[in-house]
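Note that one protein chain of the assembly has been removed; the remaining protein chains are unaltered in position.
All chains are identified by letter, namely A, B, C and D, in their written order; residue positions are counted from 1 within each chain.
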């Protein structure tokens, strides 16, 4: 952090903001984990883990930005390769707390999310045609959405009869549908749509990532706390 | 920290003091969180989170000050954009422990505090007229005060019938009224009132921030501990 | 991290990924440790310890890579000298939770794993003939496999009558058989098989290490959680 | 830590020693806090907080010493402004565990200790006549001693009828009487008594601080543990 941060440096400022916010979120989710009932604790751990990953990632990116004035977009796949599969698997963990699921669903969700991230990475980094990377990434994402809206996850959720969990499931699914649209959109603009300013995209990604992770985490937190309270009383 | 800190460097010394104090406060609030009853734990977590944010922020600012001799005031919005909404939301969490509240109140408090911080930031950073930023910021702050003195939060507090919580609520409201006046005041002096020495303002902000955060936290701590004791015995 | 990380730097990127993943894994395993029954806690601690070791090791290697552009393969023995014995000893700890074992088995497993790592290190670093280092390393590994498939560990596992633990044991044994084959294979390619590009081997080792440690940890976690649940209900 | 530490550098070595010792003390007091009964936990938290403050302070001073070869005495007031009030307040917290106290005593102790530190700081840093700073500092210290030997704190202690707590109180009071004499003494030697070598004073302060903090903490720890044991059995 030798050169400091200029007051007009929105990219650097947003990295700084994100790194602090994610450290604080790590404390929040791991501390509040102690409040929820046993079967909800693993979901809280996963959410906390997503915050840890983002905290370290943004700390690294912020330092790199201040030292070098660059924060290549492709480095974001380091975070995404870890956090997006964890978030998709969170659906499985959340449903596991209230109903019985097949192990196959776990693997389908994990593989689907990994395929998405890896394809987008290979396209972004130039190891694969950018168009092919985009298409495979889209297929992976649509597959996950299919699983959540029409597949086993959807059915299991509908049959669980656990109202709080169903509300949480619907909210999380909405985040994955709407919030995650930023990832293929950013990819498209950067690689297929004629290019876009990397700084602008960094700032957009920062705030999208912030909301996608934080709101996702808070929905799981709220579901876990409400379910704990109602099962106690 | 290559160049060290001069004994006569009050700005740097106050950053150093704040960074240490906030680390210590983080330990204090998270450790003491274990002492309070379940329903007060979330308020303690939020207070602890505010300390974490300030600890990292002041650590960054101190390092930047020592390396570059600068600590632009606008960077403070990185902390404020996180800590002020959390503090305003703390009223909701505190009241939630003793009475039932509408979810709408949560959103009104959150949005009100965000509007204040964002408007002041846009004005400070030059993305908006400084006067307009000031006015919108004032409106947001006054709205929050209205909510706390006259609105749903005020009514819910009056009807809770929980004496300890009401004492805490009154103290917190006083901090937001009197202590938080430093933020528009500093803004006014810096941008509208003919300018002010940035070093002086940094030192004033440091001590105001210190008191606003620490006393706010201690009031919540005291309320939580007293309520825990009285409900146990 | 002064020079930053180039988007096309796969070696540096994989170090970055690993260092973040292992920090996150440390949080995960230590947090989830609280969920498992008392007698499974030590196994979880050992798994968490392996993650701590890898987190620090990869953080160091990443920093070295970025500063110097080098990450000599022989430095990996610093991690391996600690993590591989801990992982082999985990078999003992896992079986100890469900059956009675001789202390001699503990020492045989510990010494066997240490012999493997030390011999490979001495061969790699040039303190011993590379061929001799390879052969002694192979003998140590085969000895451990013998213990797990045919020796006391195998018998104790078969006689424990604890189905979940037996499933875990079989999975862990498979990792040590198949996943660990990367270590002598990499050694052979590097020192005996005509040489190999150090960057390629670094990337291969990173992903092999990642899977060997993470899956190993998750198998123990799954075994501990399932055994806790079934013994409670 | 670029230039390293020379074997004959007693100042740097004592900073190094203190920074490590205080980190270790932080772990010790926060871990052992779990052993004491609920009403003693806050005293343990305060002691732990004092260690955190010292750990960070000495870490900073050590780094500054190694980079610049200087560690101005006046920077010590950053630690003292936080740790001495916390230690004085510890008397209140300790007595609160065994008897009922007026809130006014809390404020008198807090203000008394702050007056002492702030006056000494203003005198040291040249914002006030060194003689006046010394005199006000002495008055503050003597006031605290008066409170502890003759005032409400003394009476409350005598009337508590809790033998263990009274032993602890007497020991802590002795530390504040004898051990804390180093602070006005060092101030006098430095500013009024013709000057003294800053390195010598740094080393003296380091060891005095070490003992004042560690023994103070251990007395509270011992009191808390003994009271917990006797109330359980």
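Definition applied: a residue touches a chain if its C-beta (ideal position, glycine included) is under 8 Å from a C-beta of that chain, and two chains touch if they have at least 3 such contacts.
Only a predicted model underlies this, so the values are computations on that prediction, with no experimental measurement involved.
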Original post:
So which shown chains sit in contact with the chain we cannot see?
Top reply: C, D
**OP:** Quick one: say which of C:14, C:49 or C:130 touches the chain that got left out.
**Re:** C:49
Subject >> Residue of C:78, C:128 or C:208 in touch with the missing chain, whole complex considered >> reply: C:78
**OP:** Spell out the interface residues on subunit C facing the chain that's missing from view.
**Re:** 26, 30, 33, 38, 41-42, 45-46, 48-49, 52-53, 56-57, 60, 63-64, 67-68, 70, 72-75, 78-79, 81-82, 125-126
**OP:** Determine and list the subunit D residues touching the chain excluded from the picture.
**Re:** 1-8, 13, 16-17, 19-21, 23-24, 27-28, 31-32, 34-35
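Just so we're on the same page, only the chains that are shown with their structure count from here on.
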**OP:** Between subunit B and subunit D, two touching copies, which fits better, same or different residues at the interface, with half of the numbers shared as the threshold?
**Re:** different
Original post:
Hey, how far is the Cα centre of subunit C from the one of subunit D, in Å?
Top reply: 46
**OP:** Work through the pairs of chains, note which ones touch, and then classify the graph as line, ring, star, complete or other.
**Re:** line
Original post:
Can you list every touching chain pair?
Top reply: A-B, A-C, B-D
